[in-house]
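Excerpt of the complex: some chains, original placement.
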Amino acid sequence: MAALWNVMRGLCSGHLSLYGIKSLQYKPTGILCQLLCKSSYQRRLFTNKNMMVELDSNTGVAVIQMKKPPVNSLNLEFLTEFAINMEKLEMDRECRGVVLTSSIPKIFSAGLDINEMYGKTPEHTGEFWRAVQEIWLKLYGSNLVTIAAINVSRICSILLLPVHFTSFEQSIQKIECLPQIICPATSEPGASPAGGCLLAMACDYRIMADNPKYAIGLNETKLGIVAPFWFKDTMINVIGRRATEHSLQLGLMYSTSEALKIGLVDQLVAQDKIMTTALSVMSEWLAIPDHARQITKSMMRKPTLDQLLTNRESDIQNFVNFISKDSIQKSLQLYLEMLRQRKG
Amino acid sequence: MAALWNVMRGLCSGHLSLYGIKSLQYKPTGILCQLLCKSSYQRRLFTNKNMMVELDSNTGVAVIQMKKPPVNSLNLEFLTEFAINMEKLEMDRECRGVVLTSSIPKIFSAGLDINEMYGKTPEHTGEFWRAVQEIWLKLYGSNLVTIAAINVSRICSILLLPVHFTSFEQSIQKIECLPQIICPATSEPGASPAGGCLLAMACDYRIMADNPKYAIGLNETKLGIVAPFWFKDTMINVIGRRATEHSLQLGLMYSTSEALKIGLVDQLVAQDKIMTTALSVMSEWLAIPDHARQITKSMMRKPTLDQLLTNRESDIQNFVNFISKDSIQKSLQLYLEMLRQRKG
């Protein structure tokens, strides 16, 4: 029976443009290949500098493991690799779903890399921000089933948050305050702040390691900065308007049980059960015919995606103008120096 | 005191067009008639082929019982009768509220009738889809208090779901899969899929028989099809955006307790208490002056109604184009043949 499902899924073709929704590109799942090699277990691996992608052609499931020590910070190189990998999988006839996780023990992602914002040309800064937008567009608008397996943990992520200082003085304020804000218990526990939380929220389903010390959230205001409108829109679509207003105003980091309660994650499991759970949930999602699920997903998410697509250039320009200010650059310098001293 | 309420409610008249909301038509509740006949218990009955409508002029409450064996499938004739009955009640000065239920034991409604989509002219198919739109517009936009008493149960509803195949092969896939999807325990338990769930969601309040075997949901994607945008909008207005995205992508059928938890139904009661509960809830709603409740309801629902009114013709055209495809017609043929064999 399951075999017939697979056979039929592969054979079906054509576009479904029912109800005025522009049809998503149909992606056959390579049935001929599948039939030929069914008995042999087939895996394909592409390893980049910052991530490892493993596609099981038998199940159609790819696992993306972020592996950029120490904390999977999102710099331009990482984001570019990520986008290319997503595009590859999106075009791959054998891929139907992606599990996003981390291969670094106890870290999902610490968010955007501050080094991309200091001492760079406006062109570079703009390119960096475009890459942040791009990975969100790719994930939030993906035709694949996307599941975040959030295996966060202990390492503190103060280094890499997107810090947009407005003044020299504020930067000092933040240097002093960050350790307390992000790591209340002296570099324990680690968190999955802003950037990492955004990646997770862009997926279809979120599974998180059940540990009372872990946390997830968009904590921008705690650092004196503001989540962009599309971070906000994504969060509203996941946890609703009131919870988002509360969360964003206070830059709240939620414990795992709070995150589950407000719907920021869908499921908590023991750390060592995260991948098996993710794959099991994936198989439920893959039981749904792809094209119907894809059109439904697009119907839900297109208005939010269009908002950024329409305002993409002005969003970049705003970011670049802000980051290029002398006061901000000076703040970033101080901040990075402080971090180097701490490290030393 | 309660009598005075009724008296005064009947006497009041005029339009309330406060706050820029176009006033709904005022419908006096026939107080003179009511005063004359108060002591005598007055019921009016109109029975059609597919439904029975009983209006109690004393309470102002009509009960619509769907009675189209075997499973209250929504075909053109049924939908047309339903719309005419709703219009009658809407215009009836003695009617203030409607309870929608089924007289078929253990069935609420199995959804749209596939026979209306196979071997019919485009004109017929368009007329059918317009009738589906019409009953939703009538229910969702009704000035009456509308309560769904969902007495679903055991019979399997594979026969009548809106199946929009995209290809010959998919149809086979579906024929194989349907029994497992819809009736996991071999024609037990029955469900209230797509069409029936839509009717319920269009009401003001939903009461469901409390039985762990029952289920309710919009399961389109499970069949390879997509819920139209106004199904989606209605669901978002009931259970919110995240639950809708999850629900529609997976075509989830919710158990009664899950349905209660996410707000898809408002109340669970024992099967034999459904009608008394519905009438008791109705009396609470009827304690509210009609015109104020109607304007408030319109203020909440008008934007969603307007979306379909504005896009009605293109929605029909999309449906007709889709259904008229050779591949779809062939699929439907195969599917119906399979059902006949199964029956035989």
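Labels for the chains are A and B, by order of writing; each one numbers its residues from 1.
One rule holds in what follows: contacts are C-beta pairs under 8 Å (C-beta built on N, C-alpha and C of every residue); 3 or more make two chains touch, one makes a residue touch a chain.
Fair warning: this is a prediction, and the values are worked out from it, not measured in the lab.
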item	value
Whole-complex copies, counting every chain including the 2 in place	3
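The rule is short, and it goes like this: only the chains that are shown with their structure count from here on.
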item	value
Whole-Å separation of chain centres (CA-atom averages), subunit A against subunit B	39
Subunit A - residues contacting subunit B, complex	1, 4-5, 8-9, 11-14, 16-21, 204-205, 236-240, 263, 266, 284-285, 288-289, 291-293, 295-297, 299-301
Of all residues in subunit B, those that touch subunit A in their complex	164, 166-167, 169-170, 172-173, 176-177, 180, 220-229, 232, 240-242, 244-246, 248-251, 311, 314-315, 318-319, 322, 327
